[in-house]
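Starting off with a structure, shown below.
All protein chains but one are shown at their positions in the complex.
As written, the chains take the letters A, B and C, and residue 1 is the first residue of each chain.
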Amino acid sequence: MEREISYVKAILEATAQSMAEDASVYIMGLGVPDPKGIFGTTLGLKEQFGNQRIMDMPVSESAMTGVAIGSAMVGMRPILTHQRLDFILVSLDQIINNAAKWHYMFGGKMSVPIVIRLIVGRGWGQGPQHSQSLQSLFAHIPGLKVVMPFTPYDAKGLLVSAIRDNNPVIYIEHRWLHNITGIVPEKIYTVPLGKARVVKEGKDITIAASSYMVLESMKAADYLGKDGIFAEVLDLRTLQPLDRESIINSVEKTGRLLVVDGACHTAGFAAEVMATATEKAFGHLKVSPQRITYPDLPTPTSPALANVYYPRVINIINAVRSMFRLPGRTEDELGIKHDQPLDVPDKSFTGPF
Amino acid sequence: MEREISYVKAILEATAQSMAEDASVYIMGLGVPDPKGIFGTTLGLKEQFGNQRIMDMPVSESAMTGVAIGSAMVGMRPILTHQRLDFILVSLDQIINNAAKWHYMFGGKMSVPIVIRLIVGRGWGQGPQHSQSLQSLFAHIPGLKVVMPFTPYDAKGLLVSAIRDNNPVIYIEHRWLHNITGIVPEKIYTVPLGKARVVKEGKDITIAASSYMVLESMKAADYLGKDGIFAEVLDLRTLQPLDRESIINSVEKTGRLLVVDGACHTAGFAAEVMATATEKAFGHLKVSPQRITYPDLPTPTSPALANVYYPRVINIINAVRSMFRLPGRTEDELGIKHDQPLDVPDKSFTGPF
Amino acid sequence: MGKCNNVMNPDLKKKLLFNMLRIRLVEEAIAERYSEKKMRCPVHLCIGQEAIAIGVCAHLSTKDYVMSAHRSHGHYLAKGGDLKAMLAEIYGKVTGCSLGRGGSMHLVDLDAGFLGATPIVGGTIPIAVGAAFGSQMKGESRISVVFMGEAATEEGVFSESINFASLKKLPVIFVCENNLYSVYSPLSVRQSAERNNSAIVKGYGIYTDKGDGNDVIEIYQKMENAVGHARQGLGPAYLEFDTYRWREHCGPNYDNNIGYRSEEEYLDWRKRCPITCFEEILKQEKVLSDLEVKETVKKITAEIEGAFNFAVSSPFPPEKDLYHHLYAY
Partner (left out) sequence: MGKCNNVMNPDLKKKLLFNMLRIRLVEEAIAERYSEKKMRCPVHLCIGQEAIAIGVCAHLSTKDYVMSAHRSHGHYLAKGGDLKAMLAEIYGKVTGCSLGRGGSMHLVDLDAGFLGATPIVGGTIPIAVGAAFGSQMKGESRISVVFMGEAATEEGVFSESINFASLKKLPVIFVCENNLYSVYSPLSVRQSAERNNSAIVKGYGIYTDKGDGNDVIEIYQKMENAVGHARQGLGPAYLEFDTYRWREHCGPNYDNNIGYRSEEEYLDWRKRCPITCFEEILKQEKVLSDLEVKETVKKITAEIEGAFNFAVSSPFPPEKDLYHHLYAY
């Protein structure tokens, strides 16, 4: 019952179990059946389900997205993977003009049950074209669903839901979550799309985050707790449809909101969460909602710059502290140590990819 | 001095004058030299500047965007046009991965001075794939500049600035502004990128809008004024870089903010404006900022649905009224008449495109 | 005109003719009524190009899939799409094939195997390939056909789709209607004179053929070969047919006066009308009588009249419909 597995294994298991229960599910993407198996998330599937359902493809993301859509329209349930989110940009026409709109624009006559798995790169010099976080773009397109699981439990449950869902679902993984572990039931199960989750209860401030930023927020909340500030950490999990109710409930309780979004600042998803809270819970706000995001810059490659580019725990702590009119603290003061370089998530990550 | 010309003519004049002053400027796009000349915005240029600089192109938007970028890198200043914003989606990789990042990711060694003109369709059944407003997507990409002129004066001045700017500029026109007229100086002049403008002063509430929505907001402000509510209408003009100062100044003065954005709701640009105001002017806010947007739906074709899809003056009026805790009014009560169908901007617009 | 037509069943020939005629009459009726401003959406009429839709679809059953782009009325009708639902769609009515959300540029009729048409150039090409791929995975024996204008071959997704179809030997047939223009832009500003689509597509290992797009018999025969090829599991085919759009790119009018093409060119092509030329031949062959034509026109006209009445008298979608079908459940 209390089995712990990695995020990667959780994705693999969700895929395998979904494919076992539904013969119409197939997965395709560059390198899906290769020896690395998309960072391990597709390893062994080929042996279990064969080359037809576990397939590589030409480096033609645009057409292959259309192929996925067309096959979904006639009854298949494709999972399309991209090893970096950045590669999806060549196929946005198919996603935005077709996948997202097909059901609506043809009056509900057809549906497009596809899952597109995107991996956000970070660290080890992934640089400007291999580490973009464009969740806000997808969340702005009506007809798409957008999920960003943080725990292995959710990685599995949300992927199963995404595969069973009759709509195009953008499923965004963060490379730095791949190796984290957590309790994951062995049986197939679902986590509903469109529901946020309070991952840590608190009464003083709501920290709303998604994906890898939830981890950073939880660490920050721990430190804050030591100083008597009890933060509630809300894992958004799904950006579209957004669980506005959970945001509002939490903010009504705490009266404060910090949004931590792993993406560039302007017109990022953090703004949506802030707007939702002010629109609906204005009377409960004790101070101005704030956000922590990446700067409005492409991701630089050099670790010297990337380390400044990405906000970290200390930035979250100090943003919260300033909302309580408390002076900023340093990492040293708080005893925050970095036992490995800032451009890797853990020791297992040694590049180059 | 007081010459009035249309928005279309203003664009045409800005283009012609920029081409006359700088031999490196050229314009390309589907139909640029054709008899319709991009709704008249390129008519006569071919005769003046020749086929080389006024050029048609293959229906290959992705490569042609790359071609524009490459030519800009070696000293040209291309203007690329798309008759509908929706067509740009096939070329987003070139815009996001290359044009936006080139200067930054190569350490400032090269620049990409291109202008991409996009026309937002509306009305006469343009439907789901011919009337998208995706300004929020572009505004989220660091390295791009995004302008949305409302007046003919700004259409000319901002286009001249965009052409002279050394960065990729997304210049978004709204089809329903093409025929409006206004005072436009004959000489070449610039309107600076990155500056909003108060188009109507007021003390009670700030209505921040862009492009066609400024027109709707001004009409609403007129009606509101009759009932003693004096709205300040702020034309954002540039979304990226955003003139946050003007937003904050106005909100500090009025204490209220309604954002009117012609785009879908979730993660739309309205959220950014709201977030900016609450972040920086929270203490001045008397009520919760609100927004008017399109619903999170693809644009339907049938006028019966499109007429409900697009918010109009009465919606703005009532949103403001509710912020003053005043009851809603009907169009009839206010004497708002529609002397032509709601799916056309004026009598000159008779479809089909 | 196709040489082998003597050996063809006269009933089939008449069917081809009358089906072309039906498309023509529908399109002309739309053109005529467009100025009433009740059809409030862009329309791309296929008058002059009817033979391709008919010659191609003659080989397909309702089980087979067809997709198209912006100029799709003919393809929809040739595949057996419901005329009433199409006209109601153009009128923006709730009885339209897409419940009024799509208009002329978004036709669909699943019962007829018409999987959809959308106006982003090239957009449906990979989707049709995907339908063929899904169908192949499911072990079905359907053919998928995608119609496109020649400009769609300039979009990169066309080449990508051709490559994948060839790789998987998919039963998909790409039908290109080369009408020389993309909106008002002639081929000369978009493709070099040396470009040869057949050679390009053959380079991907795909069966290709091309012919006269105004000769329904030639089209019928070339499609017969292509379909045979695909049904035997030998893979995709690419067919390109030369033809000409008579009216303006978008809308009901003629536009030879505005300068992008000449009246002579238009008249030249008009002389080669796919319908009247074929009608002449059938009459010469004594397969067809004036009376038959007259009666058929009458029948079709009545059908069209009825369909327009249906469309015009149908209700608009109610306001609350706006919010339906964002997501599938």
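A few remarks follow.
In this text, a contact is a pair of C-beta atoms (placed from the backbone, for glycine too) under 8 Å apart; a residue touches a chain by one contact, two chains touch by 3 or more.
Model, not experiment: these values are computed from the prediction.
Displayed chains that the missing chain touches over the full complex: A, B, C (touch as defined at the top).
Remark: the omitted chain is touched by one listed residue; of B:93, B:204 or B:235 this is B:93. On the side of subunit B, the interface with the absent chain consists of residues 24, 26, 52, 57-58, 60, 62-76, 93-94, 97-98, 102-113, 142-143, 145, 166-167, using the contact rule stated above. Seen from subunit A, the chain kept out of the figure touches residues 30-31, 34-36, 55-63, 86-87, 89-90, 124-130, 295-298, 300-305, 308-309, 341, 343, 350-353. Residues 154-160, 163, 166-167, 169, 189-205 are the ones on subunit C that touch the missing chain.
The working rule: only the chains that are shown with their structure count from here on.
Central chain assignment: B. Criterion: smallest distance from chain C-alpha mean to the mean of all protein C-alpha atoms. Counting partner chains per residue, subunit B has residues 62, 86, 89-90, 127-129, 295-298, 300 touching two or more of them.
Shared contact sites, meaning residues of subunit C that touch two or more other chains, fall at 96, 98, 100-102, 106, 118, 120, 123, 156-157, 326.
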